[in-house]
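With one protein chain held back, the other chains of the complex are shown just where they sit.
Presenting subunit A:
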């Protein structure tokens, strides 16, 4: 059996779903649990084809609730486990991921957003932002990377496993149907040759030593009898999350130095925004580009610094203001006006963004 799924590095041309399967292999994922739903199906298809070649496993479950809980189970057993879903499947996934938050389980979930609410379209949207960042009956103790292209889909899927196992918060890759189904080039690589050290998984139970004597006892709970006990545990979690947030948060930006208006977007829509901002700047329009890569936690410091000095944000998304709501909270108190270009469930082109900016700047 070949040891490494990818030797060295190579340029490939494939769909985003295939990219995720390769990245999960490269990241050392040991098992995928899943239930089919468009547009993420091919992640499962490629994984089931590739995994046996490298001694990895797959289990198809009866639904997404089960796929989520078995992913939790795989992680508890000390395995790098992941699942992938979309739309109504993501809705069901919130219940097990809420348990993952409660027990600080390093689950990895790949979401390929489709149209909503409900079954809606199997195609594309950015309407799963609220649910993926803040879903479940919890407090959003999770990490969400929103990718924009196939290279990032590969890079951040590998990173997601490391982030999850390092910080022990459920981690999500937020893609979409376009990224899932389109083909473009990228370089896939063995993480080793890029100096990426893979964080090792370890079992939660059966650690050496006597609990309470040689080491603190392992307590895996999602049920509490006393209010104060829950409160104490959560306070600890919030403190941990607050501490790691600046370390985890990522963004990209350009043209902020002289911008009067900054276009803010995430994921695949940021491709259109980047092209539009470049084109507008060439025409002399003082417009900038800001893109949070992590939607949870948001890059709050960079965002607030930008919001302090720029008069206007134009928030562009394929949803009715799901990113905008997160931004408004993060930039609360900053003197920035939030304008919008919302097209829920529909793709956004550079032409759309250019004409909206021109409408604003006159």
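One rule holds in what follows: contacts are C-beta pairs under 8 Å (C-beta built on N, C-alpha and C of every residue); 3 or more make two chains touch, one makes a residue touch a chain; residues count from 1.
Just so it is clear, contacts and distances are computed from a predicted model.
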Would you kindly match the missing chain to its UniProt protein name, picking from "ABC transporter ATP-binding protein", "Succinate dehydrogenase iron-sulfur subunit", "2-oxoglutarate ferredoxin oxidoreductase subunit gamma" or "Ribose transport system permease protein"?
"2-oxoglutarate ferredoxin oxidoreductase subunit gamma"
Given A:56, A:142 or A:274, the residue that touches the chain left out of view is A:274
Any idea which of A:182, A:300 or A:330 touches the chain not displayed?
A:182
Among A:113, A:149 or A:322, contact with the omitted chain is made only by A:149
Over the whole complex, note the residues of subunit A touching the chain we left out.
13, 38-39, 121-123, 149, 177-178, 181-185, 268-269, 271-272, 274-275, 347-352
